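A single structure is presented below for examination.
With one protein chain withheld, the remaining protein chains of the complex are depicted in position.
And then chain A:
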Amino acid sequence: MKMSRTMKDGFAGYLFLLPALILFLLFIAEPLIVSVFLSFTEYNVITPYRWIGLDNVRQFFHDARLGLMYGNTFKYVLILVPLHMVLGLLLALGVTRKISKRWKYFYRTAFYFPVLVTSAAVAVAWSFLFDSDFGVLNYLLGQLGFDRVPWLQSPRWVYAAVALYSFWKFVGNAFLYYVIGLQNIPETLYEAAEIDGAGPLQSFFRLTLPLLSPTIFFVLVTTLIGATQIFDEPYLITGGGPGDASRSVNMYIYEVAFQSHEMGYASLVSLSLFLIILLVTVLQFRLSRTWVSYHQE
């Protein structure tokens, strides 16, 4: 029996999809399904799991610390998303303007380099910089006549410390996407706008932003997901402290799973975080229809 052209195309399509599908099933679908199952069990990795029905759900709604963790995570989102999005864009605009190629390469490398450095190693150096009594930052502030800042001891300042480290370490990601997006905007459009009498601000708001909107949307989605799942920065810089002041939901999940060995409850909290991220991402995609333009004509 001969296969029709449509069937052949369909078969080829599925074959092309297969590698990605296998990876998806292995590393996303399977853990997700297992997490749903584990949410209804008591499981400490070593001894066989025990079905406990809705006990974890009851614990979820009575867990006073969890509310605090979600509050902390929300603060990270509010601070880090605008920080990375706005400053990443400004840095990208800076290196795509009319500066020599040599400096462009230098700045691009300088801004992206921290992303490539091992987080754990530089975090140790940053925690020394933030030291209240012996840190370089407080030394410099002292030279300028300012009081010492309790970077890692104050529930407020600890967010500034994490934001500073996060900006230095990860802004290169947003920066890189913006640079690529900006390079895809034809130079002829700017020349035409200039001939029509548009100034730099008009060019930016009428040309750059609309044409960059798909990139901005991508950066927004990935940065927001990254900030909601924040782990490295508080884990490495603050240890979640002082107390629980800088502990994120992801840190909490890690501790419940690997310090307390409550895999079932940790799975449930993971699912709650997954559902929130899913909801926010779907909402972003819906709203993107109103401001993201994929047409360059």
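Note that in this section contacts are C-beta pairs under 8 Å (C-beta built on N, C-alpha and C of every residue); 3 or more make two chains touch, one makes a residue touch a chain; residues count from 1.
Everything that follows uses one rule, which is that contacts and distances are computed from a predicted model.
A.B. asks: Just to verify: the chain that's not displayed, which of "Sugar ABC transporter substrate-binding protein", "3-isopropylmalate dehydratase large subunit", "Fe-S metabolism protein SufE" or "Branched-chain amino acid transport system permease protein" does UniProt list as its protein name?
C.D. replies: So the chain that does not appear here would be "Sugar ABC transporter substrate-binding protein", according to UniProt.
A.B. asks: Which one, A:Y43, A:Y107 or A:Y159, makes contact with the chain that was left out?
C.D. replies: Hidden-chain contact among the options goes to A:Y43.
A.B. asks: I'm checking contacts with the chain that's been left out. Which of A:S132, A:N173 or A:S203 qualifies?
C.D. replies: Considering the complete complex, A:S132 is the one touching the chain left out.
A.B. asks: Pick out the residues on chain A that sit against the missing chain.
C.D. replies: Looking at chain A, the ones touching the missing chain are residues 3, 7, 10-11, 14, 21, 25-26, 29-30, 33-34, 43, 45-49, 123-124, 127-128, 130-134, 150, 152-155, 237-245, 255, 258-262.
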